[in-house]
Every structure is written in C-alpha cells, then in structure tokens.
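One protein chain is absent from this view; the other protein chains keep their places.
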Amino acid sequence: MSDDRPAWSSFSYIVTNLARFVRPDEVTFSGVNSTPPMLACLMAKRAYDFDFVYLNVAGGVQPRPSKIPISSSDPVLAEGSTAIFTNEDFYDLCTRGGMDLCFLGAAQVDGRGCTNVSAIGDWHRPKVRLPGGGGGAVMLPTARRAVTWRTEHSTRTLVETLDFVTAAGGMHGVVTPIAVFVKRHDRLVLQSWHPDVTLDTVQERTGFSFDATDATPTSLPTARELAALRSLDPDGQFERDAQLQ
Amino acid sequence: MSDDRPAWSSFSYIVTNLARFVRPDEVTFSGVNSTPPMLACLMAKRAYDFDFVYLNVAGGVQPRPSKIPISSSDPVLAEGSTAIFTNEDFYDLCTRGGMDLCFLGAAQVDGRGCTNVSAIGDWHRPKVRLPGGGGGAVMLPTARRAVTWRTEHSTRTLVETLDFVTAAGGMHGVVTPIAVFVKRHDRLVLQSWHPDVTLDTVQERTGFSFDATDATPTSLPTARELAALRSLDPDGQFERDAQLQ
Amino acid sequence: MPIDPGPKFVPLSELAARVPDGASLAIGGSFLHRGPNAFVRELIRQQKRHLDIIKQSPGYDLDILCRAGCVAKARAGIVAMEGNFGLAPWYRRAVEQQQIELEEHACMTLTAGLRAAAFGVPFQPVGGVHGSDLARLNKWVSITDPYGSGQQVWIVPAIRPDIAVIHVNEANELGDGRVYGTYNWDRIMSRAAKRVFLVAERMASVRSFQDQPELTLIPSFMVQGVSIVPHGAWPGSCWPLYEVDYPAVEDYLSPQRALETHLTDAPETKEHVFV
Partner (left out) sequence: MPIDPGPKFVPLSELAARVPDGASLAIGGSFLHRGPNAFVRELIRQQKRHLDIIKQSPGYDLDILCRAGCVAKARAGIVAMEGNFGLAPWYRRAVEQQQIELEEHACMTLTAGLRAAAFGVPFQPVGGVHGSDLARLNKWVSITDPYGSGQQVWIVPAIRPDIAVIHVNEANELGDGRVYGTYNWDRIMSRAAKRVFLVAERMASVRSFQDQPELTLIPSFMVQGVSIVPHGAWPGSCWPLYEVDYPAVEDYLSPQRALETHLTDAPETKEHVFV
C-alpha cells in the first residue's frame, strides 16, 4: 500500500466504514464471499480500544489467524480459536436473537435495505444468475443489525425496485465506495458521503430516493484505522484484488 | 454365581431371553434404568457368533467397558468406543427409522404391548408416581422393534387396561421371570414359558388374555449363554441386586 | 448477548446467588452422572424457592431440591435415582402430595422444546408420541404435513430456560468449557437457555483449547459465570475422574440421615475448592 495514496481509497473507504459499524461487546459475524467485512472485523480488533466477540463462517471464535486469507471462509480464520462454532451453531444463534451484528452480501439493495442476490431479470429466465440466497433470507430478518456493502455504487446496484427479493427485513447499514447509508424508520437514509465527491453525485448514482438531511462528509480515517488496514494488507494485494478505481 | 443354581434362575431367564431378541448386524440400543438389557446386550456379544451394532445411553458405540457398571447409563459403558453417540444422536436415529432394536423399561404392559411408566392410579392424584415418560413415547412407536421386561409377572404389571398410556405403538417382545411374549397382529402372544412353571400359572398371573397356541417351554440356556452371563456377573452381584426369588 | 453484571469467575456461592427465586433452571448431566450437584446443594443452602427445574433425566438433583422445598415445578422425562436405588423418594412424595407441579415429558419431547428455543422458532416437531396420553396431558398439538405426505406429526412449544447450569470437566480462563465422554443433553440445554453457568472440575490452559478447539462444548462468549469445584458432581460420577459414590447416595437416601449432615459432607464445603 503506497503512502502517497489519498486518505480515502475506494477500498479503504468500504472496509473502514464497515468496521465503524462494530460496537463494544457485541457478537459480530462475517461470512462467505465477504472479504471486506472479514477485513473490517479484523481491522476493528486492531484499530479500536474496545473488544467484541468476532465469529466467522470458518468456525472461528475470537480467532488469531496467522495469515489473512483470500477466501473469507478459509479455515485459517479459525486459527487460535478456543472453540469451533460451526454453521448450524451461528445460524441458530442468529435466529434466536443472539447475533448483534451480521455482515451480509448483496447484488442489489433497495431503499428499504432489502436485497437481491438471486438473479438479474426474471428469476426463471435470468439475464444473470447470481450466487443465491446464502445467509440473507434467514439472517437479515433475525440479526439485531445487518450491514452490507457494494463495491459499485450505481443505479444498477442501489435500485428503486429489486428484480427479486432474496432477503427482506432491511439492512441497518449499507457501505459503497462513496457513501454510507443507515436505516431510519424502515428507510435507508444517507449518513455520510465520501468527501471527494458531491452529494449530487451520490444522488445521481443512487436508484432509490433517500433523505440526506443529517448527512455529512465521512470523517477521514484515523491514524489507527489506516495503520490497522495497512497491517492487514501490507503490500496492497487485497486493495488490488478488489479492483476498485 | 454358584454352580448348583438351576439352569434357569429368574434373573438368568430375563437377561438371556432379552439377549435372544438381538439379531445379526442390527443397531441395538440399551438405555437408562435398564440393567437387564445392558447385560443382555453385553451377553449377546459374548454368547453369539454374529456381530451387531451396540449403542447405549452413555454414548457408547460398540464399547469395550473395562467393568460392568451398576448404573446402565454409567460413562464406563462408552469405554473403548471409537465415537461418542450422544442422546440427541441416538434419538434422532430412532425417529428417522435407523434403530432396529430398542430396549425400553415399563411398569405396566397391556395386551397390545403399550406401556405405563407414569403413574399408578389417577395421573393427577397418583397412588404411586413412577419415573415417567423417558424414551418410550418417542422410541416405542419409531423403533423397528422395541422389547421390554418386567421383574414381576403379575396382574398388577401385565394388565388388561393401563392406568395411563405413556407409550403406544406396541412392544415387539416382553420378557418376565416366567414368560416370553411377542407381538402378532398387534397383540402379545405367548412365545414360550419357563419350563418350571405351568402354562396355567402364566395365564393366572397375566392380567390380559393372550393366545398361547404356538407357545412352547423356553429352551434351556446354552453353555455359551450360561458362560457369557457368568463372565458378566462372576460373583452373582447383579443377580442378588435384582432381588428375584 | 446480554453481559451479566459481575465477573465471570466467581465462587460457587456467588454463582448460585445469581439464580433468582422462581427461575427456570436447566440442569446438565444425567441421573448420577456429571450433574452440577455442588451447585444444586448451594441453591439449597441459599434457600432458593419456587424453582422450575428442566432436565430430561434428573435424579439426585431434583430429589434433593424437592426434599429442601426449593421446587415449584419440574419438567422432566424420567426421574429416578437409577442404579439399584429405584425411584427418587422425595420427588415422588412431592408429586404424590401435589407439592410441586409436574410437566411430564418424554426425554425427546423436552428436547424438542429446547430445540425450538435454540433454533429461534415457536415450536418443534418430534417423531413418535402417537397414542401417548402425554400429548393430551400437555395439550400438545399435532399437525398434518402440509406438503402432502399424509403424516401427522406432534409439535412441542419452545422451552427456554432462564439459566442452564452445566458441569464440565475443564474450563479455561476465558470461560470455554469441555466435557469428556458423552455430554448427554448439555449441548442443546446450553443453546436453548438465556444464560449459561459452568461448574468445572478444574482449569485447563487456553493453549490446550486452542490446540483442540473441536473439543469445546460451550464457547466462552455464551457463558456468563464459571465456578471451579473439584469433585462437584459428587455423589455422582464425573468421567473419567471419579465414579458414583454409592455409599454416599445410600446415606443420602436413608431417612435417618439429616439433609444438613449430607450437605456438610459435600466436597464443596471445603474452603480450598473456590477459585
């Protein structure tokens, strides 16, 4: 990670703002196909003064992985754990109300924070077949808070109407390369936006209407946040793999 | 166990005839509060030429216990096992149809092989409060075959009408100190009786009517059955504890 | 998850003090094996009242709690001393004289209720039960498979204990717990309950848990309180450390023997067992 990069790169913006949803003492989960939340959880452990319970889909419980894997379900993410908390266990924990913060993936997000990860176009004759249901349909309505991210902020990804509602219940937070949304009264509202873009840009590139009354430019990463992310991605490989301009 | 005892004692009659229900290759289970079936399963392993899968409530899977415990749920019954098959596991195995032979306790048995282990008298104002439901209500209707025993053969224990139906579904076999019943067309019929008593005695001491057409005196214990039981109870402690005259 | 006030590692007396009168309490182990009996006796010393005891196969634990007048309700599958001791006499009397309310289950119907709570659903289907008077007694509902198999299945409402108390072989300083041999019903109890307390025979190193995390039954983040009580399952067994103390059980059962004497005989009364 070169030192002349701007305070916010698209990559650091997403990972850091995901990390900022982590709260003290809470049970927090990152799943499959979820590199940014994996990095965000590991980053929060290093950047913030409080502790929290980090569970992941590899069975990890407060793990101390010896390396940061490419796959967010890599068993190395359970290294150093004193227990293996398997898939049935963390799903049951969530459905019985014990999951405070759950990071979940999405292809499309609407203004209520519902998601589509199933198909673009008609489900039965899809233009694009997407990965599918995954955790969302069960975890989004049952986790105390769920947060998602999109590496593309556009009217294709943040839409007025989903092609298919894979998971309802509504995201508590959504992070893109240029904006952070949070839920208020069952609608996503803009919490903050990337200081290098204008509020108009965010509005133009968002398919659903949103309230921006209380929105402010996103505060710059702290030295500890920058250091934590750098320590997780010393040679910038994750940043390059994310392929964000 | 003194060598001058008769070929059949009440104790050896019950244990041996329970063992004779064990079949090759079958999954066979003994539970809590079940000393005679525990001994019967261990005896079958020693007395018969075939093998079978012995599971028990202590989590044992084909165990090789270093001692024969007083309690039929003693963890020593899992000694030598290559796996621990816990309570949820063997119950689920039974309800999904994978339990071939299941030994279950009973206080009262009726002519259909249904059992009462709940209460003598009115359940709400019991004359005697019995141990209770246990495995029966779930295992008796779902095991492929269930077999029970009574150490007392009387019109109090083998009844026309149960005070309370704890478990229906019907026992495949019932063993008492003087008789062996098996189910035929949803009724218990006499399979054999203790050679030292008369058929009349069995009828007098049984509260339900039964067909005895094909019944014969119970064949005497084989040398291997006697040796197997002796090896399990070398000093006759289990026989004395059973307190059968 | 609600974080309990107070430290995680406490003396047995403080752990028991966290159980309010009227609490529903799931008790681990089975009959005379690996039950948190030291904890149960401490509840008696603290004169807890109106407890709702939840266990598939209680024996000594439920019996002594009935004997001491701590119990308002029991939800159980099979209750006995086991071994050669037969029925649990004080429990039996409490039920026969209607001093306590009994919700009689099959072990697996009680487990179905615990599964519903652990799975976050209001009810759980269970195999069998057909023809049993227990269904009528407990007003259970049966449902015809809406997917057309024609099967009728009984469903049991969720059972969510306030606290599950589990006796483990070893805990580490974080509060993870593990058991050797069968864990009986303790896994589902720990997942169904709102809070989990551990009573451990001994401490083991965090490192030993990291070396074999697969052996951990209850991860520390689910545990709100831990006490270290060597021999805490007495007079029951704790495999592979010690066997049932049958003379002590006989003693307990002899009407001549005062409950107080039995309580003072117990290993947890020795100062040194507290952490």
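A few comments on the model shown:
Think of it as A, B and C in the order they're written, each chain with its own count starting at 1.
Here, a residue touches a chain if its C-beta (ideal position, glycine included) is under 8 Å from a C-beta of that chain, and two chains touch if they have at least 3 such contacts.
Being a predicted model, the structure only gives us computed values, none of them experimental.
Every visible chain touched by the undisplayed chain in the complete complex is listed here: A, B, C.
Of the candidate positions B:35, B:56 or B:81, contact with the hidden chain is made by B:81. Touching the chain that is not shown, out of C:180, C:221, C:234 or C:252: C:180 (per the contact rule at the top). Interface note for the absent chain: among A:75, A:217 or A:234, the touching residue is A:75. Contact between subunit C and the unshown chain involves residues 116, 119-127, 141, 143, 145-147, 149, 151, 153, 155, 157, 179-181, 212-215.
What subunit B contributes to its contact with the hidden chain is residues 25-27, 53, 55, 59, 61-62, 78, 80-85, 89, 92-98, 100, 142.
Where subunit A meets the missing chain, the touching residues are 32-33, 57-59, 70-76, 78, 84, 86-88, 91, 94-96, 114, 117-118, 123, 125-142, 164-169, 241.
Methods note: only the chains that are shown with their structure count from here on.
Most remote chain with respect to subunit B, judged by CA-atom centres, is A. Centre-to-centre separation between subunit A and subunit C, using Cα means, comes to 40 Å.
Here the spacing of subunit B and subunit C, counted between their Cα centres, is 28 Å.
In terms of their C-alpha centroids, the spacing between subunit A and subunit B amounts to 58 Å.
Counting only residues that touch two or more partner chains, subunit A has none.
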